[in-house]
Each structure stands twice: as structure tokens, then as C-alpha cells.
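As you look at this complex, bear in mind that one protein chain is not there, while each of the others sits in place.
Labels for the chains are A, B and C, by order of writing; each one numbers its residues from 1.
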Amino acid sequence: MNAREIYDPDNRWRLRHPAEKAVFAGGMLLLSVAAPSGVVLGVVLATVTATTLLLAAVSWRKFAGGMAAPFGFLLVGAIPVLVASGVNPDTQEAEWRLDVAAAGHLVLRGLTATACLVSFATTTSLPEFLGLLRAIRCPEVLTEWMLLTYRFSQSLLLTVASAHLAQQLRLGLGSPRARVRAAGLLGANLLPRSFEKAKRLERGLECRGYDGQLRTLSPRRRVSWPVLGLVVAVQILLAAWAVAAGRGNL
Amino acid sequence: MHIMEGYLPVTHAVGWGIASGTILTYCVWSVGRSLRSRPQDKFLLAASSAYMFTLSALKLPSLTGSCSHPTGVGLGAVLFGWRPMVVSGFIVLLFQALLLAHGGLTTLGANLFAMGIAGAWVARGVYSLARTARLPFRVATFLAAALGDLATYVVTAAQLAWAFPDPAGGFVASFTKFLGVFAITQVPLAVAEGLLTVLVMNALMAY
Amino acid sequence: MSEPILEARNVEYAYPGGIVGLAGVTLAVDAGEKLALLGANGCGKTTLLLSLCGVLKPRSGEVRLSGRLVEYTRAGLRNLRQRVGTLLQDADDQLFAGSIYEDVSFGPLNLGCTEAETRQRVEQALAAMELTDLGDRPPYRLSGGQKKRTALAGVAAMKPAVILLDEPTANLDPHASTDLLALLDQMHGQGTTIVFSTHDVDLAYAWADRIAVLDGGRVSACGSPEEIFGDGQAVRGSGLRTPWVLDVVNALQPSALWPSELRPPRTPAALVKQLAAMRIENVR
Partner (left out) sequence: MSEPILEARNVEYAYPGGIVGLAGVTLAVDAGEKLALLGANGCGKTTLLLSLCGVLKPRSGEVRLSGRLVEYTRAGLRNLRQRVGTLLQDADDQLFAGSIYEDVSFGPLNLGCTEAETRQRVEQALAAMELTDLGDRPPYRLSGGQKKRTALAGVAAMKPAVILLDEPTANLDPHASTDLLALLDQMHGQGTTIVFSTHDVDLAYAWADRIAVLDGGRVSACGSPEEIFGDGQAVRGSGLRTPWVLDVVNALQPSALWPSELRPPRTPAALVKQLAAMRIENVR
């Protein structure tokens, strides 16, 4: 757990089965990518945002934090679409114009899809997600690799935070040049440190009977079928609406 | 550099998903087999994936002052070969999406292709070429990391141009536009990543 | 005399690079005792613990479990780890899973327990360590004391006959360390043998049944706390001081205020209590 991770440990869905959260966010994500109409996108965006903030009680700070960074990238990425060159039908000459509709739609779609992702990320911890992957029989190589990656990245992020603080205290972040030097030192020495931690963990787990496999049992949680049914029903309705709206556009 | 969630049309998302998924499946199988004979590598590989993710979660200073992140794929490709880097790239991209809402799930296939697959191939290829050309180790590492990074950026621009061709100029015009928009951050970043990779290699030699 | 439960005979170990870790250690651990391995940093305490649990393979000499030679095969090590649990100094080196519950389940699953059996053991261990409410938490979000208890729960769930602990109270604040010792005492009361390494003479003196002093990769002295610190000899050689409770008693003793037949207390708290109880005024 670190400052940048957007998972909200106090969300009201933390004890829900991850499958419910995955179906909710995943279904909405598919809808937002596939829906051709801006109105449907708007409805999906509103539904996901409201559900996450009101029902799951995710702190709006976490939610907004999750939305903020991608938003900037979304805008920058839309510039090439916004600035379209076209052929003037009267003069038959190429000219520049602003394709606000296309760019706007792209930004809205990106925003809606990002809201779905943020909804899942704020309500579901990575270990829960890994439990889900194990349940659907994802290859062990991959789940174990992810588990260890998560484990190591948690401790590396703590290390980075302390080292960063120590550098700050020793005037390391004063000038741009000092900043680059400080980041270079930290970045370069983090990998050997990470390897060191890896070796120590392997030995520590050996003491606990590690023989090449990282078996664990997740805490018991039950899927609530009524909730799952409701989620799927809403999504089917939205999909039907999207199909109807899409036909109107064609 | 990633394509954000929701940016790609369905057909593109599915297409890149299948392409990258196939290569990823092969790599998981292949790395899994070699891990069976060298189980201790599991921890080291995960430690380097964690390093890649950590770097990407950091705000490193770049010349333009924007928030940016090196990929670490070049470094890993030199250390471990390209196959583990495809898996590693997948994990890092997935973590970025699920932990930081950076990148995305529907764009995961496209992003993996650009970063994990193209990036690792180019990095590994450049490294091998540079070593055959008897370039010094540090130069080879620098080139591998920097060009691997550039490859990621070029492929991403191409993916976006393909998805959003210019109404008049088509793919080529759009490709140029996307290359242009991202060049400001990505070119200096590639150089920075090359330099950082050399520093890391120095630190590793001491280790 | 009954068979020692765990035993090192002439164990030698050298780290890659030739640094000697153990220079011939012979030590028997009796079932049910609390044995302290006492020594300064670098004396070989950790190396000895890692040799006793099979992580390090001695260059020469043997490790015996209930009299039988430990074999460094998969089955042999599995058998050893079923009976001997180890808690390293840094709890972070032993915690890896995404939640405390998952982490504690690791050991029992490695022993080949069924799912039902594993869940039962996990819940039992979490309850014993007062962690039940934290089961869903990721281990990284815990305090130092909670991490240590989680790691101990992971060991306890394997139901070992012997627990080896490397510097159990290092890095813990006094409150957390009192808690941990109480939990260990509880396990000890249920029959678990405890071997712990420490550089803290006060802790060894207060808490061990028997102390083995390590110095330069060798056991330089071994005996009851009274024997070890009694003549001041064993301790002086190895750079360790006397527990200060004893120092105070020794300073009082020439005055006959502290009758020499009175056994010195083990902890500062007991000393203060005894001083108060003696109503020294009467002596005057």
C-alpha cells in the first residue's frame, strides 16, 4: 500500500467477492468501449461514478486522483484527432480544420472507460484480483510472478519514499541538476537492492517450507448471486439501449 | 508511453489483444519451463519486474518537466533476454492499470505489443548487434535501452495512427501528427532511460 | 537421560568467500526448554539457527532431530521443517502474501494439509496471535509488532515442536516485545521448545532456562543463567556485560543487605519488588 496506489482500503465493497466487482467494472468497460452513442456513454459514466462514490463509498479524493492523471494524457492524445486535415469539396484543396465532434467523443469514451477502471481499482485490492486469477486457473507461473512483483514493489516503494525524504533533507532536491543526480543515484541502486530483498525473502520462505511453489488460501468469501444478477441485468438493458441508439446513427 | 483506457475502437482492442496474447502465452510457457530447472530465478525476475513497476510509479524529472516514466524493458532484455520481458511487461502494464489507473485493460494488448514485445525485441536485437560490432558494453547497453524506448514510442504512434487515420492524409499524416505530439517528451526520455540503464549496470557490477 | 529434540554436533559452516560462520558447534536442545543463544553481532547466532533449520548445510558435522540425522533431501528437509519452525529477525523477510490470512496458510499448505485442515489451523493461529480481525489486511500495512506476530502465526500454524527465533525482540518497542514474549510463553506452556538468539543479556537472563554463549562461531559456555553470569567469567570473555539486575544485587551483596543465600531476581521488576518486600529498614 502506498500513496500512489488508488485502492481505497476503507471502501464499502472491500469484503464483496472480487468476481462481483470484476463483472460490474468489466461489463461497464465493455459497454463504454463498444457504445457508439455519446448519450449512452454519458449514462455509463454517471452510473459508474455514482455507484462507486455512493454505494461503494470510495473516497472522492481517491476516485478523483485516479481520474486526474489519465485525463491529461487523454487531452494530449486527442490533439491529433482534433486537428484533422480534410479536403474542401468546393476547391478540392486540402485544408486544416478542427474536428471537435470526433475529438470530443474520443475524450468522453476515454473518460468513461477510465472511470470503469478506476472503479475497479479503488474497490479491489491486487491480492483480491490475484485470488480471482487463481480461481479461473491462470497459469501458476504468472500468478506467482505477480504476487512476488506486488510484494517487492510494495517494499521498494517504501524504500523510495524514505530515500527520497533522506535526499530532500540533505538538500538533494534543490536545483534541477541536484534532482537529476538524486534520481539517478536512487534509480541505479534500487535494482541491486531489489535483488538483495529477493534473496532474503527466498531464504525466509525456505524456513517456512517453501519448495518451489507459493501456495496460499484466500479468506472465504461468497458470491452474492442476487447482486451479480442485478448488475448483469442493468448492463443488458444498457447494451440494448446502446444497440438501439447505434442503429439510429447508422 | 501508453495508450489510455477506452482509446482504441473495439476491433483494434481485440486485434492487439489476440496478437499480444498469443506471444505472451508462448513466453509464459517458455519461461515457465526454464524456471522449473532454475527455480531461484523466479524471485529475481519478480524483483526486476517490481523494479520496473516502481520506476514507472515514480515521478522522475525529465527535461520537459512532465510526469514521465522509463520502461526498464531494455535493461531487462539485456539481463534476462526478451521472453521474460514480455511477461514482465505484461505484469507491469497490468499493475499500472489496476493500481494507478494508468494505461488500461482494453488497451493492454496494444500497449504490451509496443512496450513488452517491440521494445524488448528491439532492445535485445540492438544489444546483440552492438556486441557483434564489438561496441563497448556500456555503449551497447545505452543503445539497447534508448532504442528500445524509442521503438515503443514509434509503435504506439503507429497504433494510434492506424486507429485514427487522418480524414485526408490517412495513416501517414496521422502517424506524423502522433509522432510529433509525443516527441517532446519521449525523445529526451529515451536518452534518459539509456543513461539510467548504464548507471544501473554499473551498480549491478558492484553487486 | 532423554534424547535431545534437536542437536548440533561439531557443526562447521563457512560462507562463500571463506568467512567462517561456525567453527565447530556442539549443542543439544532438550524438549520443552527455553534456550538462549547469546552473543555479540557476528558471533554466529544466525548462522547456527539457519543450520539447525536446514537452510544452511554444514560443511562438516551433523544436525540431528530427535536423535536421527537430518538428511538434506526434499523429504528430509520437509520432515525437519514440520518439526522445527523458524522466525527470522526481520519479519519482512518471511511475509509475502497479499493478506495475513493467505500468508499464514502458506506453511500448512506446504506441509500438505487439506484445505479444511489448513483453514482450521490458520484461524486457530490468527486467534492465538490476536490477529483475527486483521486477516484481510495486507502485511505491509502492519506495525512492527503486528508483523512479527503475523510471522509467528505463520510458524505456529505449522505446529512445530521447536521454534527457533532470531532476535525475537529486536526492532520492537517495549510494549510490543512484552506482548510477543507473552505469546511465546503461552506456546512454551503448551509444550513447544523455544530456542532464541539474542545479544541482549538482560533478555537472556530474564527469559531463558539455559544459555549458550556463542563467540567466534563456537559455544564458549553453556549453562543456567546463574551459572553463566555467576562467576562473571563466561561473560567477560565474549564482550558481553552482566545483566544489570545482577550488577545491582552484586553491589548490594557486600553489605549483607542482600543475603547471599537469597537467589537474585531475573528481571528489574522482580528486583524492585523484592527490594520493596525486604523492607530494608528492618535490617537496619
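Everything below uses one rule, namely that a contact is a pair of C-beta atoms (placed from the backbone, for glycine too) under 8 Å apart; a residue touches a chain by one contact, two chains touch by 3 or more.
Keep in mind the model is a prediction, meaning the values are calculated, not measured.
Trainee: In the full assembly, spell out which visible chains the left-out chain is touching.
Mentor: For the complete complex, the undisplayed chain touches A, B, C.
Trainee: Tell me which of C:Gln124, C:Asn171 or C:Ser220 is the one touching the absent chain.
Mentor: C:Asn171
Trainee: May I ask which residue of A:Ala135, A:Ala166 or A:Val223 touches the chain that does not appear here?
Mentor: In the complete complex, the chain left out is touched by residue A:Ala166.
Trainee: If you put the missing chain back, which residues of chain C would it touch?
Mentor: Listed in rising order, the touching residues are 40-42, 143, 170-171, 173-175, 199-201, 239, 241, 244, 247-248, 250-252, 254-257, 268, 271-272, 275-276, 279-281, 283-284.
Trainee: Take the complete complex as the reference. Which residues in chain B touch the chain that isn't displayed?
Mentor: 202-203, 206-207
Trainee: Extract the touching residues of chain A with respect to the undisplayed chain.
Mentor: Listed in rising order, the touching residues are 61, 158-159, 161-163, 165-172, 174, 178, 181-182, 185-186, 188-189, 192-193, 196.
FYI, only the chains that are shown with their structure count from here on.
Trainee: Relative to chain C, which chain's C-alpha centre is the most remote?
Mentor: Taking each chain's C-alpha mean as its centre, the farthest from chain C is B.
Trainee: Where the centres are mean C-alpha positions, what is the separation of chain A from chain C, in Å?
Mentor: Whole-Å distance between the two chain centres: 44.
Trainee: Per the centroid of Cα atoms for each chain, what is the distance between chain B and chain C, given in Å?
Mentor: Comparing mean C-alpha positions, chain C is 47 Å from chain B.
Trainee: Please output the residue numbers of chain A that touch at least 2 other chains, ranges allowed.
Mentor: 126, 148, 150-151, 201
Trainee: Touching two or more other chains, which residues of chain C qualify?
Mentor: Residues: none.
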